[in-house]
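Only one protein chain is missing from this complex, and each of the others stays in its spot.
Here is chain A:
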Amino acid sequence: MGRVGRLPGGGLAKGLAVTLRTMTRRSITRQYPEVQPDLAPRSRGVIALFEENCTVCMLCARECPDWCIYIDSHKETLPAEGGGRARMRNVLDRFAIDFALCMYCGICIEACPFDALFWSPEFEYAEYDIAELTHEKERLREWMWTVPPPQAHDPSAEPPKEVAAAEKASARAARAPRTPPGAGA
C-alpha cells in the first residue's frame, strides 16, 4: 500500500481501493425497527421501581440532580403486638419519575439503600404527550418484569463478598470437629 501511494496516480488508486474494499464488507447499519438492537448488559433504558422494597426514605428524590422523582406518602400506625408500643410505618402513596426530565444518571439507583430501584434496558416508551412521560408507580412497577438478572462475575474476578464469607464459614465449620472449642489440648 505504501509503495503504491508513491507512484504517480497512486493516491487515486488508493482511494478507489478503499471504497471497493468497503463495498465488499458487511455494512454496519442496524435495521432497528425490524431488528432489535443487542444492547449492553447494563444499558440504561428505563428505571424500574420494586415498590415492595421502598421505605419512603426519600434519598432518591433528594439525590436526583433533575428533581424528577415525585414521592408522596403518609404514616400509618400499626397496632401494638404483644404488649409493645404501637409502631409507625411509612406508606407510599405516589412514586413517579418524569422521564422528560430524567437524564439517566442513575444516581437514584446508586443512592437507594433498600434495592428498590433498578435499571431496565427497555427504551421504547416514547409518547406523543410529554405528560405521559411521567411514569407513576404502577407503570414503574411493571418495568420490574423487564429487569435482567444481575450480570455474572468475570471468571477471573474475585468471588462476591457473600460467597467468600460463606465459603470461609463453611471451611471453619469443616475444621471444627478436629479441634472442638473448649476440648483442651
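In the analysis below, a contact is a pair of C-beta atoms (placed from the backbone, for glycine too) under 8 Å apart; a residue touches a chain by one contact, two chains touch by 3 or more; residues count from 1.
Basically, contacts and distances are computed from a predicted model.
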Omitted chain, identified by the protein name its UniProt record gives, among "Arginine/lysine/ornithine decarboxylase", "NADH-quinone oxidoreductase subunit H", "Helix-turn-helix transcriptional regulator" or "Phosphonate ABC transporter, permease protein PhnE": "NADH-quinone oxidoreductase subunit H"
Option from A:28, A:86, A:157 or A:174 whose C-beta touches the chain left out: A:28
Residue among A:16, A:40, A:131 or A:173 that touches the chain left out of view: A:16
Where the missing chain touches chain A, by residue: 12, 15-16, 18-20, 22-23, 25, 27-29, 31
